[in-house]
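There's a structure below that I have some questions on.
Removed from the display is one protein chain of the complex; every other protein chain stays in position.
Take a look at chain A:
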């Protein structure tokens, strides 16, 4: 499948708040943990060999789940904080990342989840619906984008809708 590689590499060089050296292990049997510079830009997770300019690869952060961070014991009684991302395709590919601390794990999971386009879209639809309910006005009207399929409340399948009563 063709893709705009040069432009994507350029995207990977954009400044990002979430960029760090983490241990990374791929989904294939026999894959081992390797030190990588992992960088989150928009809804892509890029990973580089340290000190290389071009990323080795890019993971689209859509249609995945994160089982949450875990602690695993390593040799000599030490502990590692890890989190993983499992893609929801048939193969259920799992990528594991090793962090320095529990806090770092939490930050990464949080950022990755919130970077997903689908997650952001659901938030937008929630805000749109609520503002409309509370004020009688559609907040997207002022931007002239009320009719765009992209922002419709009933677009596509209904994924988990946020429970408004908790707010």
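Convention: contacts are C-beta pairs under 8 Å (C-beta built on N, C-alpha and C of every residue); 3 or more make two chains touch, one makes a residue touch a chain; residues count from 1.
Operating definition for what follows: contacts and distances are computed from a predicted model.
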**Request:** Among "Dynein regulatory complex subunit 7", "Sorting nexin 1", "Sesquipedalian" or "Acyl carrier protein", find the name that the UniProt record gives to the complex chain excluded from display.
**Result:** "Sesquipedalian"
**Message:** So one chain is hidden, and I want to know which residue out of A:31, A:118 or A:141 touches that hidden chain in the complete assembly.
**Reply:** A:118
**Request:** Determine and list the chain A residues touching the chain excluded from the picture.
**Result:** 1-12, 14, 42-44, 54-60, 62-66, 68, 87-91, 93, 106, 109-110, 113, 116-121, 123-124, 127-128, 130-131, 134-135, 139, 143, 145, 148-150, 152, 155-157, 159-160, 166-167
